[in-house]
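Removed: one protein chain of the complex. Kept in place: all other protein chains.
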Amino acid sequence: MGDAEHRRMTGLVLVVSHGPSTDDVHSFVLYTLNGLTAGALYFLVASGFTLIFGLMRVVNLAHGSLYLFGGYLGFSAWDSTGSWVLGIVVGAGAMAVVGLLTQQILLRPIQGQDLRQALVTIGLSIVAADLLLAHYGGLSYQLTAPDAINGATTLPVLSGVVNGLSSLHMPDVIYPTFKLFVFGFAAVVGILLWLMLNRTRLGIIVRAAIDDRDMVSALGINIQLVFALLFALGAALAGLAGVMQASTTSITTGDDQPYLLASLIVVIIGGMGSLGGAAIGALLVGLVEQYGLAYAPTNAEAIIFVMMVIVLALRPQGILGRPA
Amino acid sequence: MSASARLVAIAAAGRSHRGILIAAVAGVLALFLITFPLYASGYQMTAIAALSMILGIEALSLIFLAGYGGMVSLAQTALAGLGAYTIGILTVSHSLAGDLIGFRVFGQAIGYTVHSSYPLWAAVLIALLVSTAFAFLFAVISVRSQGIYFLMITLALAMIVYNVAEENYTIFNGHGGIGGERAPAVGGVSFDPIRYPRPFYYLVLVVAALVYFGVRYVVRSPFGLALQGIRDNPRRMRALGFWVEGHRVAAFTLAGFIAGVGGVLYVWYYQIISPGFIDLTHTINILIIAVIGGMIYFEGAFLGALAFTLVTNFASSYTDRYNTVIGLTFLLIVLFSPNGLMGLPETILRLPRTLTRFRTVTLGPSIAGLGASFGLGPSSSQRDRPRETGPPAASGSSEEADRGINA
Partner (left out) sequence: MSTTKRIGGAQRPVWWIGRLSVLVAVVMVLSSVLGSHLTSAKQLHSATNKGGVIKIGVLTTLAGPFAVPGQDGYRGVQIAFKQVGYKVAGKTIKLIEEGTDASVGLARDKVRKLVEQDGVDFVIGPLSGDEGLYAVKPYAKLHPNVTFINGTSAAEDTTLRSPSKNFFRFTTDGVQWMAGLGNYAYQTKHYHRMALVAEDYSFPYSQVAGFMTEFCRNGGHMVQKNWVPIGTHDYSSVVTKIPSNVDAIYVALGGSDAVNFLKAYDQFGGKAPIVGGSITVDQTVLGTKGALQKRLIGVPSAGPTADNNPSPAWQAFVRYYKTIPGHLPLPGLFVTGYYYEARAAILALQKVHGDLSGGQKKFQNALAHLRFSGPTGAVYLDHNRNAVADMYLTEVVKQGNSLYNKLIKVTHNVNQTLGVPEAQFLKRGPLSRNNPSCP
């Protein structure tokens, strides 16, 4: 064990036996915020994935490719016009179109054959990854959000709560504004999705179709149109997540794989087809990832996977998933 | 078709012209394989033929599970990797530049050298045991999941193995892995693939043949027949008194053993094992090989591996985009010839219909069964498939829907 790890262990022991120091609490608060904001991005990526699976039983393993492609296109739009908002719109909108075309041309004719559809999306992801590499190369691309949401924000609330509840005197928490914005943005998207599913006619149709597709179709509703719309929406969410991530950190070739895996994990933990589950799963994954990087950096990734396996072993349908 | 009908057909075929034709062709192929070193270079013997057979063994473990067990698993590469790592840990003296509690000298943790000198035969046995044991463990964790959940949990398990291998320095030596695994030298004959390609080729050929015939034997055995029954209709099998989960776990464990065999040969070929060999790309590659070859044919494992090896080997001379070539080939096969290259004649015979609506290409018996198992209950698979005779299963059940009545 290295010296740094020894110190960390000692610190943890001290924390447990003596109670946390101000520094420890301050760090912990920051790590928690990091986890929440990381989770917000994971929610954006995973929400599209879970919607597509929930309704159409399609495991879209090209979801990562949509994420990356949307991010690249969003970057190009921002780079040529300087408008960050345009980058977001282009990233999401272009992927909606791509998703729609994919679903209509390749997936709809083999509807119902779940394994085959999954394999088709795998093939698509391989081709897409290679073509994106050919065109965009191995560089990192990142967007800069407008100055209004850049910079740092002071959050006196948090320190006030901590200081009020304990005898510590923690300084005010200063946190990057853009990350807070991302969290808020993801929350808004989540709420809008929830409203769409629960308060609109389209949402009722979607929820009914999840339960009994034939019946919905028998009622004269164009179920194929619903599928197409929802796939486009899921793809748009993926592209949106790509642009947001490119603004928060960056995107580069090969990013489709880890974000596809992340979507899978989030959705497995939270439950396939459940938006609330995706939110819970995303927050869990984000928190575990950041705590892991902070306290046990060399094991962070394995812990996330182990968490997923535990959930699957104990509750195979996920936290908020419906039993098969 | 049902297993018993298949057996009858095979027995009958022995007396028909077709049977003789098949036997003749098989004989020619066997002769070709045995005499291959006479007209092939060392490179072709090892980098093309032997490597294809090794990948074929891995794909075979996947096809066995998927086609005959109804479980598409993405954990085979990881299981093979565990076997390979065991060989490395036990037979190679290597330096672990790791963080070990207790190894602190003057305030500094220093690396230490593992002097490994297990006899190779013992190491091989232990490696196979490790692969099999982990397969058993994975099976127990995932046996309750079905269809796409099963696929994803096996993928997650594979990624855990990858991440641990990548991050852990006390056993796996992290990113760099463990190198220097020497192929055995038995009775004066060295099997080193680069220096002595011929013995290595024959070693791999013999092992591959054993595995191939072994698996064929297993699927015709009572266990194999029961497994196919479970793949097609678990509820009925359960009603007949078969222990469904037990059979699945056993099948997965056997597949893990096969994967371990592949892993041992793999590490002797590359003479290094590192996390890069068991990452997501390599995991998907085995699936690609199985699909390209034909997911319901054992021969498809080797054919797919050969096709894959040839493309990656030679396409790079013509284009940098060989991954696109592989991806497109894979896509075309999934869309138009779902039984892979082995199913190509069948596809060609059906070509006129296929071109207009590729939805009507029916997959082989086991793929259709897989599709049902991916439905997570009757709600999706039952709806989008032409209605088959027989009463619909009660909704909310976690078993596969009834799929046609043969009696």
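Every chain is named by a letter (A and B) in the order it is written, and numbering of its residues begins at 1.
The working rule: contacts are C-beta pairs under 8 Å (C-beta built on N, C-alpha and C of every residue); 3 or more make two chains touch, one makes a residue touch a chain.
Treat the numbers as computed from the prediction; the structure is a model and nothing was measured.
Check B:G70, B:G263 or B:G343 against the missing chain and you find that the one touching it is B:G343. What chain B contributes to its contact with the hidden chain is residues 1-2, 5-6, 9-10, 13, 18, 21-22, 25-26, 28-29, 32, 36, 39-44, 47-49, 95, 97-99, 108-111, 166-167, 169, 174-177, 179-180, 194-195, 270-272, 274, 276-277, 282, 294, 296-297, 299, 303, 306, 310, 312-314, 316, 320, 323, 341-346, 349-350, 362, 364-365, 368, 388-389, 403-407. The chain not displayed touches chain A at residues 2-4, 27, 30-31, 34, 37-38, 79, 133, 137-140, 142-144, 150, 152, 174, 176, 178-179, 245, 248-250, 252-255, 258, 289-291, 293-294, 297-298, 300-301.
Everything that follows uses one rule, which is that only the chains that are shown with their structure count from here on.
Note for the complex: chain A touches chain B at residues 1-3, 5, 57, 59, 106, 109-116, 118-120, 122-127, 129-131, 134, 211-214, 257, 261, 264-265, 268, 298-299, 301-302, 305-306, 308-309, 312-313, 316, 323-324.
Put simply, chain B touches chain A in their complex at residues 72, 99-101, 107, 109, 141-142, 144-149, 151-153, 155-157, 159-160, 163-164, 167-168, 280-281, 284, 287-288, 291, 320-321, 323-324, 326-328, 330-331, 334-335, 338, 357-359, 363, 367, 370-371, 374-377, 379-381, 383-385, 396, 398.
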